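Heads up, one of the protein chains got dropped from this complex, but the rest are sitting where they should.
Letters are used for the chains, namely A and B, taken in the order the chains are written, and counting of residues starts over at 1 for each.
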Amino acid sequence: MKHFLSVEQLTEQDMFELFQLAKRCREEITPFKKQLFAANLFFEPSTRTKMSFTVAERKLGLEILDFNPETSSVKKGETLYDTVRTLEAIGADLAIIRHHDDDWMETLTDHISIPIINAGAGKKEHPTQSMLDLFTIYEEFQTFKDLNMTIIGDIKHSRVAHSNAKALEKLGANVHLCAAPNFKDHSLNYPYIDIDQAIKQSDVIMLLRIQHERHQHLSETSDYLKTFGLTRDRENMMKDGAIILHPAPVNRGVEIADSIVECERSRIFKQMENGVYMRMAIIKKLLQKWGIE
Amino acid sequence: MKHFLSVEQLTEQDMFELFQLAKRCREEITPFKKQLFAANLFFEPSTRTKMSFTVAERKLGLEILDFNPETSSVKKGETLYDTVRTLEAIGADLAIIRHHDDDWMETLTDHISIPIINAGAGKKEHPTQSMLDLFTIYEEFQTFKDLNMTIIGDIKHSRVAHSNAKALEKLGANVHLCAAPNFKDHSLNYPYIDIDQAIKQSDVIMLLRIQHERHQHLSETSDYLKTFGLTRDRENMMKDGAIILHPAPVNRGVEIADSIVECERSRIFKQMENGVYMRMAIIKKLLQKWGIE
Partner (left out) sequence: MKHFLSVEQLTEQDMFELFQLAKRCREEITPFKKQLFAANLFFEPSTRTKMSFTVAERKLGLEILDFNPETSSVKKGETLYDTVRTLEAIGADLAIIRHHDDDWMETLTDHISIPIINAGAGKKEHPTQSMLDLFTIYEEFQTFKDLNMTIIGDIKHSRVAHSNAKALEKLGANVHLCAAPNFKDHSLNYPYIDIDQAIKQSDVIMLLRIQHERHQHLSETSDYLKTFGLTRDRENMMKDGAIILHPAPVNRGVEIADSIVECERSRIFKQMENGVYMRMAIIKKLLQKWGIE
């Protein structure tokens, strides 16, 4: 693990080690002894991921180089490679990158000599989100074996759907998908089921966000809730002990009824809390591989 | 004091305690022992208030989560409530919020489990500014009893005029107002006097900013200075020991002559300096109420 770029690069053992490390990070924090600099490069809007990394970094005692593309030389046409190479030269010990290209990692990984963490790649990958989702499920059930999962929503444009489905399968869960016709992605090899079937059988409902900012012309979102979303009626029919995940930001009243966002089954804010510890674990483990403790 | 939202919630005793605490913060700083995170959420432009809170927070040893709405999920339509709830979940121990709505606090205070400080609410409230104004007067006169105050300028659109007038009255000062006809607010129950009367009788002149960014079509601002503003001639006629306050940013040559901004009577930059200590005091006192020391 030279860089942390994709959930696919992780073995089952890697994942369980990260769960244990995240747990330890929640209980007790041991900051790095040396002064280290983490460069945060977010080329797309983000609250949760960026702030979550910020808290994780500061809890580990890392200094932060907060790179803002709007006030940077990217405005002068600088490439991502030159930007990251510059931050490396200036003293960054680690780079956390979110970028709108699906494959930004490819231009970097060969020539950059500091560890890189993928904090979001176009609509393709968001591995730290996947790991915090998995951690939240693990904390709940202590296993993935034979758990029924359904990923519901805009499968097509989601960067977590793909990696989560594959990782969950690897860990032994039964993965199903559920989506409105225009949100289906048939390149994914998991069975599609309808929403009411999903509600009935699932131990974990992973809702996805309807991404208004990626496709603007979603009409009649209130119909969407009734037909494809998680209403209060559907929540009432979920199995005992079943939980609801959502990567947030939530569109209240679109993919999920407003009143359920913070209901007892919801782990939505728990996911955010877990995200900090998972990111601490990922940073720790990655820097350890580079000989930094 | 679960949250610090309005000067109206403060008793006379609360205010004097804050003055004493602000004084102590100037003399000696005792940072919090635990690593704590303050989330700064500024949805409106700010130099003074934001930077002042930043210095106050760092002097107290707080970590800062600098939330920038322009690069956040607010761009994806996230509500203020969900944004603050997210920051709470991620680990914020305190939220400092400025927002353009007059009543943003109402959507938050019931469901958020961390202390909130109001750093500006629409054109309604700006209680930390009020408290630093009062602190500056207190430092000068050691009392408010029978002091003659006049608040001069755009009373109608000012978020400090209303709260300052009420707080000053509570503390025993005689409050007068002075405004151009279109800047008067007749819902405030204090006598309006003309500028020359104000100059003659006041121990404290509190100038307000002509807020170009709130009402763009102010013509002939140089006439404004002559008719309604603080010229050098008027400054010369002020009482011995009388002082000038202004919340800044100053429009030099509009509400105040350029040459008076840093004159001997002016406490304008002193207010900014005091603002840091007052904000330290407010943070300390509020966190203390939540059991954090």
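We adopt the following convention: a contact is a pair of C-beta atoms (placed from the backbone, for glycine too) under 8 Å apart; a residue touches a chain by one contact, two chains touch by 3 or more.
Since we're looking at a predicted model, the values are computed, not measured.
Student: Consider the whole complex, including the chain that is not shown, and state which of B:4, B:19 or B:42 touches that chain.
Tutor: Per the contact definition at the top, the residue touching the missing chain is B:42.
Student: If the hidden chain were put back, which of B:153, B:229 or B:275 would touch it?
Tutor: Answering carefully, the residue with contact to the hidden chain is B:275.
Student: For chain A, which residues lie in contact with the unshown chain of the complex?
Tutor: 35, 37, 39, 63, 65-67, 70-79, 82-83, 85-91, 111
Student: Would you write out the residues of chain B that touch the absent chain, in ascending order?
Tutor: Spelled out for chain B, the touching residues are 42, 45-48, 50-52, 54-55, 58-59, 66, 68, 70, 211-213, 248-252, 269-270, 272-273, 275-276.
FYI, only the chains that are shown with their structure count from here on.
Student: Between chain A and chain B, what is the gap in Å from one C-alpha centre to the other?
Tutor: Distance between chain centres, rounded to whole Å: 40 Å.
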